[in-house]
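Here is the structure we will look at.
With one protein chain withheld, the remaining protein chains of the complex are depicted in position.
Up next, chain A:
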Amino acid sequence: QLERGCALHTAARDGLSPVPSQDVPAERPRAVFHTSESDPAKHTEQHEGRLYNIPLEEVKAVFPHGLPHRFQQQIQTFNEARVMVRKPALELLAYLKGSNLAHPAVRYVIYGERGTGKTMTLCHVVHYCSRQGWLVLHIPDAHLWVKNCKELFQSSYNKQRLDQPLQASVWLKNFKTSNERFLQEIKTQKKYMWGKRESTEEGRPLREVVEQGLARVRSASDAVGVVLREIKQQSHRGAFRLLVAVDGVNALWGQTTLRKEDKSPVSPEELTLVHNLRKMLRNDWSGGAIVTTLSQTGSLFKPSSAYTPQELLGKEGFDALDPFVPIPVPNYSPREFESCYGYYLERKWLQHEKAHTEDGKAELRFLSGSNPRQLDRLAGPL
């Protein structure tokens, strides 16, 4: 077991800079592609291509939703959560560290081809921000809000809009798990009426609004709207820093597959959740950052070869998100591929005898084209 772990492939040996002693502790020699640095704030170019560990309790607290399904299965099988440190993530972290919070929020759009690691980059950034104590508003997949909705009600607040109680309540539950202490500290600034009898007074902690949304599922979407509005208004004071992380942001400006009762199509701005989220993504507030990901996989009515912001967002979305900082995410570099392959070998994920040979590795590299998702799917049955 140890020989496989310590095997250094020639390409990796050339690419890796001399390793300082604290990264590879002498008492338990883990291979070169691991790093013991589990705080994303201290990740630098030296850690590029290496995998860092997130303790499992932290995974449950920080990511109640948001991790890709295959990664969650991998966490369960290997009993640990290892995320690779890659260049786009390091770039984003450097921007976030150097950003001035008095200025309006900067928008970052992570884009790339299918399966290159956009969601994982977003998760890395979310982990960093939650470690630094930011309030994280993580929407795992905006596409889930514009398709396959079983219950659509007319909103009581605005007659033209439509409510989605199920999606809103699920999101509120996960939001509560990840940001417990902020909900206690932030107070409402206005009185909100939920229907004829229930109301939330001014100055009550936000947790009551969230509980109201969870208890009365009918008003869950309005509760989400209230939460977003309060957070946005109070973020410039500096009591907390806000990160808005949206995965699949192109869903907010595309088309939906939902229909009203008279079979007419619903456009995204007629949905309360989408409307409120769009207000959040405008850069008219300060004291934080907005990090978004484009995603073709869940998108509606978009060709499968589309991956650039122009194609996926459309004119409306691009104008709404314009100016943004684009961050492309490429396939694995040779070093990252070595690292991933070594990790699978060490965790005994690659069981086929031929997978340990050079021929097998060359074949995996060729068949997957160094695409992370393809490599994961290929290595599954092997």
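Following the convention adopted for this analysis, contacts are C-beta pairs under 8 Å (C-beta built on N, C-alpha and C of every residue); 3 or more make two chains touch, one makes a residue touch a chain; residues count from 1.
Keep this in mind: contacts and distances are computed from a predicted model.
S.K.: Unshown chain, UniProt name, "Small ribosomal subunit protein uS7m", "Isocitrate dehydrogenase [NAD] subunit, mitochondrial", "Proteasome subunit beta" or "Superoxide dismutase"?
M.R.: Its record in UniProt gives the absent chain the protein name "Small ribosomal subunit protein uS7m".
S.K.: Out of A:238, A:326 or A:380, which touches the unshown chain?
M.R.: Result: among the candidates, A:380 touches the missing chain.
S.K.: With the full complex in mind, choose from A:36, A:77 or A:257 the residue touching the hidden chain.
M.R.: Spelled out, the listed residue whose C-beta touches the missing chain is A:77.
S.K.: Considering the whole complex rather than only what is displayed, give the residues of chain A touching the chain that is not shown.
M.R.: Within chain A, the residues touching the omitted chain are 73, 76-79, 348-349, 351-355, 357, 359-360, 363, 380-382.
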